[in-house]
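Here the complex is missing one protein chain, while the rest keep their positions.
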Amino acid sequence: MKLEELRAIREKSEKEMALRDGKSRIRVVVGMGTSGIAAGARETLKALLDEVAKRELRDVVVSQAGERGLSSHEPVVSVFEEGKPTVVYGSVSAELARRIVAEHLVNGNPVSGSVIEINS
Amino acid sequence: MRKEMNTQEILQRHGKGADELLGLLHELQDAHERHYLPPESLGAAAEHMGLPASEVYGVASFYTMFSLKPRGRYIVRVCQSPPCHLLGSTDVSRELVKELGVQLGETTADGMFTLEMSSCLGVCGVAPAMMINDEVYGNLTVARIGEIIDEKRSAT
Partner (left out) sequence: MKKRLDVLICGGGACISSQSREFKEALLAAIGEKGLAAEINVVETGCMGPCELGPVMVVYPDGSFYINLKVKDAARIVDEHFLKGRPVNDLLWLAPEARKIVEQKKQVPFFEKQKKIVLSNCGRIDPENIEEYIGQRGYEALGTVLTTMKPAEVALAVEKSGLRGRGGAGFPTGLKWKLALQNPGDRKYIICNADEGDPGAFMDRAVLEGDPHTVIEGMAIAGYAIGANKGYVYVRAEYPLAIARLEVAIRQAREMGMLGKRIFETDFEFDIEMRMGAGAFVCGEETALIASVEGKRGQPRPKPPFPAQRGLWNRPTVINNVETLATVRHIFNNGVEWFASIGTEKSKGTKVFALSGKVVNSGLVEVPMGITLGELVFDIGGGIPDGKAFKAVQTGGPSGGCIPAKFLNSPIDYESLKALGSIMGSGGLIVLDEDSCMVNMAKYFLEFSLEESCGQCAPCRIGLKHMHSLLEKITSGQGTMEDLDKLESLANTVRSTSLCGLGQAAPNPVISTLKYFRHEYIEHIQRKKCSPGVCAALYNAPCENSCPANVDAAAYISYMGDGKLMEAYFKHMEHNPFPIVCARVCPAFCEKKCARGKYDERVAIREVKRLFADWAIEQGMGFTPPKKPRKERVAIVGAGPAGLSCAFYLTRMGYLPVVFESLPVAGGMMKVGIPDYRLPKDKLEAEISVIQGAGVEIRLNSPVSSIDSLFEQGFKAVFVGTGAHQAMPLDIEGSDLPGVVSGIDFLRQVNLGQGFDVGNDVVVVGGGSTAMDAARTAKRLGAHNVRIVYRRTRNEMPAQLDEVVDAEDEGIEMDFLANPLNIVETGGKVSGIRCIKTELADFDDSGRRRPVPVAGSEYRIRANLVIPCLGQKLSLGLTGGKLNLDRRGCIAVDERTGATNVPGVFAGGDAICPSTVIESVAQGRLAAVQIDRYLGYDGKLFERERKPVLVAYDEEAYLKPLPRLKPHLERAETRISRMALEVNRGFSLTEAMEEARRCLHCDRNQPPRPESAVESAPRIEAML
């Protein structure tokens, strides 16, 4: 591995993260650290995957990450969307996860009352 | 839970350097369905490493996570850290004592559960918490403890 090769990987990855290649419009990340899992993040992840599959949302990618820090609000789900601030939800139950898919991912309206962080 | 393996398979996975001893003991203990290190396991480890049995015993007895007597199939560890204590770990332990019918440090008669304490499970944000084998459960309530234990009971 050379530094240039590393940079190539970085650029490719950056593109994927920034969702610029048109494959996916929205990236939904579930905090799957121990705190998240202990608070029920597995159920949340399952519900998200299920709802996204049911609605055949091909432009949504669901993935996992560690914990963001605000553990009293686990399970935490972040929605990354190009050109929009990142919206982070706290205390996401399976039901809320399904609402996020329906209201936020499909209709573009963040679910009020459960947002704990907005990052531009 | 790591995959069950027999003693020979486990020994073969480890080198003979003493620094692998703790990892080896962990695996031997996890592989035993009663979650402990019987004399045979200690003997096998000593032989594999080329160490005196007394030294292996000395190491195993030093660390609180190794048990030299049989334990349950499920090790239930209640977190005792200040945040958990603050948010009701006393009630969690009391409920577990009631639910399992054993005191702390004891194993149920059917060999299913051992109830233990942990100084801190490191999940303070979802206190009170407990760990059953490798799985951590947070934001516990009395009702949930019953559900979780029932789930484990019916899983076997």
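Worth pointing out:
In this document, chain identifiers A and B correspond to the written order of the chains, with residue numbering beginning at 1 in each.
Here is the rule we use: a residue touches a chain if its C-beta (ideal position, glycine included) is under 8 Å from a C-beta of that chain, and two chains touch if they have at least 3 such contacts.
Because the structure is a prediction, the values reported are computed rather than measured.
Residue A:S78 is the one among A:T44, A:S78 or A:S91 that touches the chain missing from this view.
As for the chain not pictured, it touches chain B at residues 17-23, 25-26, 49, 58-59, 62-66, 80-83, 85-88, 90-92, 95, 118-125, 127-128, 131, 134, 139-145.
Chain A meets the missing chain through residues 1-3, 6-7, 9-10, 12-14, 16-17, 22, 25, 29, 31, 33-35, 37, 63-73, 76, 78, 81-85, 87, 108-110, 112, 115-120.
By our rule, only the chains that are shown with their structure count from here on.
If each chain is reduced to the centroid of its CA atoms, chain A and chain B end up 34 Å from each other. Within the complex formed with chain A, the residues of chain B that make contact are 121-126, 129, 135-139. Interface residues of chain A facing chain B in the complex, by the touch rule stated above, are 34-35, 37-40, 70-72, 74.
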